[in-house]
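The complex appears here minus one protein chain, its other protein chains still in place.
Our next item is chain A:
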């Protein structure tokens, strides 16, 4: 049987004396889209950041296609070339043109030729609908455009997995859709994705599985129907009802 794309076993992470992740167990299969939801401070970002070792867990196992990230002999940067990440704040490199933002890592890390990296970048810019922005600097992009460039930048490394940490939370509402559309396309193409988001409609539409996290634990997991239509845990129910309340309030205000 094929190894799962990601397997997390009994993961623990604390900052000082504060335990932030407690006994996390989960799997992500090839081509699966997993959405993580949960209240602020529940450890969603920390968990995602453990998956590419931006945070170092205290104990437990993380396996990417059977390969342990905890293995002391492992080259961290090799793992990271296989796991792309998209951040809430985009984190584009402001001193480089859009095209160079996308090509720098393939050239320097993957050792691709400049031509190969550029043609890949141009292809990706077309994919995210920003062909005409290749030669501008990031500060002239709108938030939605910047996030699409950030997605293209991560994809340029041809990762096996994409991690998204609230990719639309910093965007004006009218720009959320264009970023989610790109992510939906990726999901359709079979990219393995782990997404932290508050966009519940999107989660319902694209995810194969939803995890609800609270206080550093995965409280409940299931298909989107299971989690959104008939959650079993009290905490999940109250979180979702609060969110529904919040979201309908937001819609009402708009």
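Criterion: contacts are C-beta pairs under 8 Å (C-beta built on N, C-alpha and C of every residue); 3 or more make two chains touch, one makes a residue touch a chain; residues count from 1.
Throughout what follows, contacts and distances are computed from a predicted model.
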Item to complete: Could you tell me which of "Amino acid ABC transporter permease", "Xanthine dehydrogenase family protein molybdopterin-binding subunit", "4Fe-4S dicluster domain-containing protein" or "C-type cytochrome" is the UniProt name of the chain missing from the displayed complex?
Response: "Amino acid ABC transporter permease"
Worksheet, complete the sentence: Touching the hidden chain, out of A:14, A:68 or A:91, is A:91
Worksheet, complete the sentence: Considering the complete complex, of A:54, A:70 or A:240, the missing chain is touched by A:54
Practice prompt. Spell out the interface residues on chain A facing the chain that's missing from view.
Written response: 52, 54, 77-78, 80-81, 83-85, 87, 89, 91-95, 104-105, 108-110, 150, 153-154, 157
